[in-house]
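One structure, as structure tokens, below. Some questions next.
On to chain A.
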Amino acid sequence: MGKSAKQKGLGNKEAYQRINYLYQAAHLCLQQSPSNPEMCRFYINTMRSVAEKHVIRMHPEIKRSICKKCCMLLLPGITSISRNKKKGERYTVVSCLECGSVKRFPWGKNYQLWVEKPAAWQPS
Partner candidate 1 sequence: MAAPFANGAPNSKLVFEKSSFDDPKSSHERVLNTKYFTHNASIILPYSSSAAQLQFEISEIQDQQVTYLIRDVPVHQLVDKEFIEAFVKKGQLYILSQRRHIDTHNCAAVFPTGHLLLHITKDTYEQLGLEGKPSVFSSLKPTKYVVDIDLKPDSFTPGRKGYDRVLWCLKDRLGLTFDLLISWNPHDEKICASSVSKFFKSKGLVVSPVPWCVQTQWQNKVRTPVLDSTVVTATEDACGRAEAWEWLGAMACGIDLSESCADNYISTLSCPTPSGSCPRCCVLSVSGFFTPVTTKWLLEKVRNEVESKQEKNKVPWGSVTFHGFQDSPVSVGSREHGFFQEGDNLHSFLTFCNKDYWLYSAYGHHDLCQ
Partner candidate 2 sequence: MTGDSEKHSYLRQVDKSPAPYFYIKTSLEYEGRGLETDSLQLKHVIMQSMTEVFGQVGASDTVDVLKLSASGEALLRVPSRSFVKLWGALTLFGKYNGLPCVFRVQQVSSSLMSLSCNSRTWDIPAMS
Partner candidate 3 sequence: MADDKSCTEETLYSGLSPSIVSHGSKLGLQARSMRQTDVVKSYLKRHLPANRLMANEDNISRRQVHLSRTVKKKKFDLTSQKKKKLTNRERKGMKVFKIPKENQSYSQQLPLHQAWKQYMEEVIPSSSVSSPGAVQAACQKVVKAELQGGMLTVQRSKCPSYVGVCGIVMQETRHTFTFITSSDKVKCVPKENSIFALELHGHIFTIHGSHFKVKAGERSSKKFKSKPTTDL
Partner candidate 4 sequence: MVRLKHRYFLAEIIFPDGRRLQRNIKSNDVYFSVREALHAAYGDYGIGVLKSSLMVKYLNKDTHMVIVRAKRDFYRLAQAALTFVKKIGEHDAFLNTLHIGGTIRACQKFLIRHHRQHLPLLYQECDTQEERDNVQLMLLSSCVDMETFSKKTEEKERSLSEIAGESLT
């Protein structure tokens, strides 16, 4: 789940469990009552503050599914729109429908996420 290369194993296990639970809870409550996104936002906000306090870096997948501005879950089609654009070089734009904030991901050919690099997983 999280990047665990440098820490000495899963030091703060509860924190991970908590983040995991909160993420799922956010999804669940958005499904249950789409009419009030506030609860989902609050869970994501708590999740982010737990991660901050324990200095845990979330996996890019999770990080990218959260709107930075309003802590909303970015579910494509429901709460966010993702379009592919080209200006100079191509990139995809994910824009959150709640607060209108935008995330841009350029299509770098040989761009490798830090997580995908082997170096990330060898204990330094």
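Operating definition for what follows: a residue touches a chain if its C-beta (ideal position, glycine included) is under 8 Å from a C-beta of that chain, and two chains touch if they have at least 3 such contacts; residues count from 1.
As a selection rule, all candidates are chains of the complex that A comes from, given by their letters.
Because the structure is predicted, anything quoted here is derived from the model rather than measured.
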(request) Please name the candidate from 1, 2, 3 or 4 that touches chain A in this complex. (result) 3
(message) Quick check on the complex: what are the chain A residues that touch candidate 3?
(response) 12, 14-15, 17-18, 20-22, 24-25, 28-29, 31-36, 38-39, 41-43, 45-50, 52-54, 68-71, 78, 95, 97, 99-102
